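What you see is part of a larger complex, with each chain still in position.
Chain nomenclature is as follows: A and B, assigned in order of appearance, with residue numbering initiated at 1 for each chain independently.
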Amino acid sequence: MSEVVSAEIQTTHIIDLARAGRRLDGRGIDDWRPVSVTPGYVKSADGSALVHVGDTTVLCGVKLEIGKPFPDTPNAGVLTTNAELIALSSPTFEPGPPQPEAIELSRVVDRSIRAAETIDLTKLCVTPSEKCWTCYVDIHCLDHAGNLIDAAQLAALGALTHATVPAQRFGVAEHDYPLDVSHFPVECTFVRLGDRIVADPTFEEETAGQGRLTVATDELGNVVAMQKGKIGAFSPDEVVETVERAFRHGDRLRNVVRGT
Amino acid sequence: MGNVGAKEIPQLLSADGRRIDGRRLDELRSITMKVGPLTRADGSAFVEWGENKVMAAVYGPREVHPRHLMQTSKAIIQCRYNMAAFSVDERKRPGQDRRSQEISKVITEAFESVVFTEEFPKTSIDVYIEVLQANAGTRCAGLVAASLALADAGIPMADLVSAVAVGKVAGRIALDLKKEEDNFGEADLPMALVPQSGRLVLIQMEGHMNRDELRQALDLGTKGCREIYERMREALRAKYDTPGRAEPAGVPA
């Protein structure tokens, strides 16, 4: 049986299950897989977090360096998010320059962090127009068992939340100090399976999915970012319902990251 | 959004609810559309929307290049959104940056949701969108132009896709932001609608909206998309009403 045919059979099966409110791994439509966040995993980074969402594993490292502010934002530091979908993490990825999927992942995570004003960038300015902190958020996917976006975003938030500004090493202050994190956006991703919209999709569910919707909420009750992905469509009502679910899950995941 | 350290924020909304260019909150900028301006492409369209100028062309169904992308059971769609170096205030280096690549991806997925790709297995439908002059909302203008170009090329689709951006300006939900509103507003939500199904095939959002604002934005955007849709149908009719010229396939009459 060809791979294409067997994938089609699995898709049909997954959608049939969803219609009955069930999923391949026994979860309910709105259940998340177990989530763990291990901050400080990488000593060479200024902040880091290893995140598991079920079997999906993502490592994020934050590095801060002294750089120069952009000419149009002389009073602000620089935040750069980069996600690598390394070939180690999935048989579907190849070595080489970042593909559209990796670029979208980087940008969607970056957008939630940036739009929520997670880091007050003006606090990363050292000398206006001359010297500022550049904060690199590097996301390294290790095992892609579905829902990379949420795992990557949690890893980024976790790494930032527990990061240290290496002010002493760079001769900018006498002591290193914790990076100031102002807001805690969390992204939640859903895929359509037939007429059901399931939370935290596995790799197989993403493959079978007919549209993906990611909603980032903050701790103040705002939606700060959204992204529809993959082939498929959502009605405005479905979007509104999904946003409600994202608020609910977001609050819980925020607590996991903050360790409370 | 995202204008850390910017010096001066213009007043975006007047006391009587008028916007910086005099529009009401639910009012679109002026739009003109032209179907088929290019001779070499299989289908093409030009859209002037506010101060945006966008050209789109469609080639295909044709041979897939590079070949390893070929799918045996359907056509692939390859959209490429690109900004001309001179289309923005500060010259943009030629070539695809990460923003262009992301937009190309979400537009591709929007069209894959409506084109009957299974009718043309092993082929590629190539959609090129060139932004010649940019003033906020270029991905929506590009999507509308590409939609018309697909229709002009006779590509069968479930429906024409329409698009518009909604935003939040001085605390109010507003339709079809222009540059200053986009730069200094509080949120931007571009969306693309399949009018007959009422479903969205492109949704992006950045900024701050609470639950109510989001609901309001989706409603206003849906209304805006329907207005754009009527204009798109008019533009197609304008081209194909010439007697003796056949109606393009795949577009609902």
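The rule is simple: contacts are C-beta pairs under 8 Å (C-beta built on N, C-alpha and C of every residue); 3 or more make two chains touch, one makes a residue touch a chain.
Just so it is clear, the structure is predicted and the values come from calculations on it, not from any experiment.
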| item | value |
| --- | --- |
| Subunit formula of the full entry, expressed with the displayed chain labels | A x3, B x3 |
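Just so we're on the same page, only the chains that are shown with their structure count from here on.
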| item | value |
| --- | --- |
| Distance between chain centroids, defined by C-alpha means - chain A, chain B (Å) | 27 |
| Contact set on chain A toward chain B in their complex | 4, 69, 72-76, 100-101, 103-104, 106-107, 111, 114-115, 121-122, 125, 211, 213, 218, 221-236, 239-240, 243-244, 247 |
| Residues of chain B defined as touching chain A within the complex | 1-6, 72-73, 98-99, 101-102, 104-106, 109, 112-113, 189, 194, 197-211, 214-215, 218-219, 222 |
